[in-house]
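Notes to accompany the following structure.
Missing here is one protein chain; the remaining ones are kept as they sit in the complex.
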Amino acid sequence: MTATTATVKRQRTWAWPAVTKTILLPVSLLFALGLAAQGSGNSGYFLVPGEAKAGMKTFFDKGCIRCHAVMGEGGRSAPDLGRAPAGYLSASEIVAAMWNHAPQMWTKMQQQKVAPPSFSASEMANLFAFLYSVRSMDEPGDAERGRQLFSAKRCGECHQRGARTAPRAPDLSQWASYRNPVSWIQAMWNHAPAMQALMEARGYSWPEFQGSDVADLLAYVRTQVTSRGPHLYLRPASPDAGKTLFTAKGCANCHTLHGSDRAGVPDLGTRSLPRTLGQFAAQMWNHSPTMWVSMKAQNIPRPQFSNKEMADLVAYLFAERYFEASGNSGRGRRMFEVKGCGSCHVPGGSGSGPDLSSWQGRVSPVRLATSMWNHGPVMLGRMQEQQMPWPVFQTGEMVDLMEHLNRGLAERQPARARR
Amino acid sequence: MENKNRGRPELLGADATLLQPIVATRSSFFHLALVLLGFTSFAFFAWLHQLRWGLGTTGLNVPVYWGSYITNFVFFIGISHAGTLISAILRLCHAEWRRSITRAAEVITVLVLFFGVGSIIVDLGRPDRMLNVLKHPNFRSPLLWDVCSVSTYLLASSIYLYLPLIPDIALLRDYAGKYTGFYRLLALGWQGTPRQWRVLNRAISVMAVLVIPIAISVHTVVSWVFGMTVQPMWHSTIFGPYFVVGAIFSGIASLIIAMALIRRIYFLQDYLKEIHFRHLGTLLLVFALLWFYFTFAEHLTTYYGHDPAHLAVFYSKLAGRYAPLFWGMVLTCLVIPVGILARRRTRPIRSAVVASVSVLVGMWLERFTIVIPTLAAPRVPWARVSYSPTWVELGITLGFSATFIFLYMVFTKFFPIVSIWEVQEGREAALTEVAERVKSYLPGPDVAGGAEVADGSVPELSRREGVG
Amino acid sequence: MARWGMVIDLAKCTACQACVVACQAENNVPCVEPEEAERGRILSWLAVVAEVQGSYPRVSMTTRPLPCMHCDSPPCIRVCPVQATGITPEGIVRQTFARCIGCRYCTNACPYTRRMFNWYRPEFRGELQLALNPDVTVRPKGVVEKCTLCHHRLMQAKESVRAEGRPLAEGDYVPACVEICPAGAMYFGDLEDPESRVAQLVRSPRAFRYLEELGTEPKVIFLSQGEWAGGKQEPR
Partner (left out) sequence: MSPKPNRREFLGIVGGGALGVATSGVTLKGLSTLNAAIASEEVHVPRGPEAWSLSVCSLCPAGCGLRVRTIGKRAVKIQGNPLHPVNRGGLCPRGLAGLQVLYHPDRLRAPQQNVGSREAPRWKEISWEEAMETLTRHLRELRERNQAHSVVWVDGRYGHLRHRLFRKFFDAYGSPNCLHTGTGLEAARAALYLQQGATEGVAYELEHTRYLLSFSANVLEGWGSPVSNMRAFGSWRDAEAGRRTKFVQIEPRMSLTAARADEWVALRPGTEAALALGIAYVLITEGLCDTRFLAEHTFGFEDWRDASGRSHMGFRSLVLSEYRLNQVAAITQVPLETILRLAREFAGNRPALAIGGPQCPTTPGDVYGAMAVHSLNALVGSLEVPGGALVRPDLPQGSHGPHPANTEREPGGTNHARESVIRVEESLLPWPDVSRLPQVLLSRKPYPVQAMLIHGADPVFSLPNGEEFARALEAVPFVVSFASFLDDTAAHADLILPDHTDLEKWQESASPPTFAFPLQSISPPVVAPVHQTRDAAEVLLRVARAMGGEMAEALPYSTAEEFLRSQVAGIFAAQTGYSFSTSLEETWNRMSERAGWWAPTFSSAQELWEEIRLRGGWWEPTYSYGEWNRALRTRSGRFEFYSQRLAEWTVSHPEFVRAGGFEPGDDRLCLPHQLRLPEPPEGFPFLLLPVEVLPLAGGTGAEIPYLQQIAGPHVFEHWESWLEMNPETAKKLGVEDGEWIWVESPRGRGRARLRLFEGARPGVVHLPLGYGRTQGSRWACRGVNPLRLVASEPYSPAGVARALPTFVRVYV
């Protein structure tokens, strides 16, 4: 196919209504299914709507893998999407990140004579699921950093290999079998009372883990094994089971999701939390002394978890964060003007860009990402012709913008629930 | 219509000797025939063996897909140029010494062509599907051109043999006393009327003119079988004339040998004289040099061009595996014949025969060194496989040669191998005619106009009226 | 209409000859006895051909799997007197075994020596006959045979996609040699389809055709060896 026909095709797909119908159905369906549809199954590790494995196939088939790596697999000329950016990204933040970096990427692709692939909405949903899942995975730690931590945190003073100190702290080399930071946290969680007591007795401060600390420590401990023990992995976590646990273990009594912080109790849906499940678990660990204090005060028993339960719980909390609370449509409207969107996307279709008011009620991160990706290069070209800068969105701005678009540009109707 | 002269060949006078082989057959003929038929049946057996087991019984292989059969094909087709072409050219040129040799030459042509075609059939992997050539012809294939031109040539040269035979057959009908019915059938009612002579002479001269381009085309097309491919040292524009020259060269040589044998066996010293051999020897010498010129030009061009694929073949011929054959060819095609023929000859017949035998051997080698080295050195690096003919191929080759000789012998037993009427004609009319012609070359008034020089049939016609 | 072609990446070819054996097994090409092999009667539709240059220790050797090149301008089909070989609309140089008269003109006209002749009746000793592929005719003695690009697989692929009601996609039809290549050095597909892998590879600066100076226009395209570009650091 020649370049001309490709352009023609691309231009033709600007005809919105037809496309929206075709992509709306699967997307809304997926969202309607929501979390409920996606359990652990027995074939993978999924947290959010869309098929993560299918998303990975898309990622490979469309050639993303040739430049982008994920978790160390794939090309190296573009950022490793499993790691960069280092922090947590929700769905809309993934869109924002994509949006912000898109011109750079398109330019690079043009230089390398790679045609930008196009995605259907379901492919994009799968891709999002894939990226979200992969990003939630802990990277294998750095044993060297782990070693430094091990001495810095003074773990070694009790947990020596074959340490004879009494009361005996467990030989950490036994824990080398744990392959997952979550199970490590779980093990610590369950042992915490004994450990806490001992540490207090010795005057040690409560160890807190940041970033990849747990993974690094695990990697270090793994190098210390004497013989090949079993590799204890976690089975894929089930957000569904986690949801049940959240209530059953009494967490829901204090914690909320996407609500406002109750006095002293953190809202578990806030986005200041880390990227990976392991780090998330570590955060739980870090806060646990405080929590236990207040629990003791309220006379709530300390919950015990099996490692599966811990994983499920974390997965639930994690999956929950994929969907953010709706943005502020007022801020979105302002953004629409400030960023210059409105100068082309004029309602009624009189502008040089398509009328976005028809998107009303149908905007989702996946939808936005799909249309941005498929039509972006054309849009970028036009903007360059008109010497307009490519707008950049900060955290949260994308949510607001989506909210604005969802309400319809004229803001005649109230927002619809999207989930 | 009974003829009182039947069974009395002596009535022909001096030329009765020419009918002698037909009238009387010595026992040595049968002995020789038996030996030759022995070879023939051996060849037949070899062919059956090959049919039964496949072409694997030959020495052919990958990549030498063609071997002695194709060499024989080219060789036999080459020899076929002996007759028709030589006799036609000599006839058109009014070379008076031709009269006693044309028949011997033309017979070679016709008979040997069968073996050329036979070689191809023997070479086929599936001779049973031979007729596919007619059912699904591909006119782009030089091999199909070959089929066409060889069959045309066979037809033309058969006619060209047959036409001058008619008066002699009539003679035989009238005088031989044997196979009268057979001769009568073939004589087509020849009575030697002036009209018949006119038609016959007309026909002969038309055929003589026709047969020359056909003959040349045949060998050109044979060369194109090779030349049309892109294979090193086959893909050459010189191949057409080169093959034609080689063909005539070997044709003359085989004619000399045939003549010498006939002369010896049938005591025809009076008809096939030293002068004939001298003339043919000179012709052979000329063609030896011409042949060498072509060979030299061909190889020098290849060498100078320095195309590696061509050079590989070139070196395998000049210095490699095929060097003995190649230099053997140079020896037998150039050194020996030129050495013998260029000298003043005291015994022209013997030297001409020796040179001819050498040339025949050499020309077979030439065909062989054209066909095989190219195949043995393909462009794609290939295992060094050598080709040498097996007993099957040798048997069939020998059998073909023997059968050819046998058929030639049989021909002499049915038809005069020296054209009686032409000799008579030469004896009776040519002398004056030549004298007149020579006069016409000289300064002075034209005797009978210049026209007869261009068309010799006119005076002959007028002359022959008296004979009939 | 598809135009089937093959790309062989010489950089990746390990000269293991798996393709040679795969071809032989797939197409019922008989193994000739040692004595016959010695006499050069080997039958191989696809051969790995080595060429050694230079002298020790500055020697180099190129190895090249050579199937029939399926030339767009094949010298072989022109010379066949009985039209037993021809080129299909999809560009496959075919051989009609049932019509071939065994004159071997095509074998001699092929500059790649890629046509084979059945010197004998094909022999499959003892139980070896049980391994024959029913999709491919066993050729009788006396006819020429050659690579068909596993034409029977094309037929099968077409049949099965017809049953599925879809057009032929890349990978539906792949010859046995390409399928087996352990290093993934062989590619196969439609040269007309600009999106196909082969069509992309053909555009590579490394692409060349073997003996292309002969004007045969082969549809088997080679990619040259390439070389190590030196210890470049990882691109940022």
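Letters A, B and C name the chains as they come in the text, with residue numbers starting at 1 for each one.
In the analysis below, a contact is a pair of C-beta atoms (placed from the backbone, for glycine too) under 8 Å apart; a residue touches a chain by one contact, two chains touch by 3 or more.
Please read these numbers as outputs of a predicted model, since none were measured by experiment.
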- Looking at the whole complex, which visible chains does the left-out chain touch? A, B, C
- Note on the structure: In the whole complex, of C:16, C:87, C:157 or C:207, the residue touching the missing chain would be C:16
- Contacting the left-out chain in the complete assembly, out of B:202, B:264, B:384 or B:427: B:384
- Message: For review purposes, identify every residue of chain C that touches the missing chain, sorted by number.
- Response: 9, 11-18, 20-22, 24-26, 28, 31, 34, 37-38, 42, 44, 47-50, 52-57, 59-63, 121-122, 124-134, 136-138, 140-142, 176, 179-185, 226-229, 231-232, 234-235
- Message: If the hidden chain were put back, which residues of chain B would touch it?
- Response: 1, 51, 126-131, 181-182, 184-185, 187, 189-191, 381-384
- Absent chain, residues of chain A that touch it: 40, 42-45, 53, 56-57, 60, 66, 70-73, 75, 82, 134, 137-140, 143, 178-183, 219, 222-228, 230-231, 233-237, 276-278
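We take it that only the chains that are shown with their structure count from here on.
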- Per CA centroids, the chain at the heart of the structure shown is C
- Note on the structure: Max Cα-centre separation from chain B goes to chain A
- Query: What whole-number Å value describes the gap between the mean CA coordinates of chain A and chain B?
  - Reply: 94
- Express in whole angstrom the distance between the two chain centres, defined as the mean CA positions of chain B and chain C. 45
- Message: Can you list every residue of chain C that touches 2 or more other chains, as numbers and ranges?
- Response: none
- Query: Going by the touch rule set out above, which residues of chain B reach two or more other chains?
  - Reply: none
- Query: Mind pulling up the chain B residues that touch chain C in the complex?
  - Reply: 53-56, 59-66, 120, 123-127, 129-130, 132-133, 135-138, 140-144, 147, 225, 228-231, 375, 378-383, 385
- Query: Once bound in the complex, which stretches of chain C touch chain B?
  - Reply: 36, 39-42, 49-51, 66, 75, 78-84, 99-105, 107-109, 111-114, 116-121, 140-144, 211, 214, 216
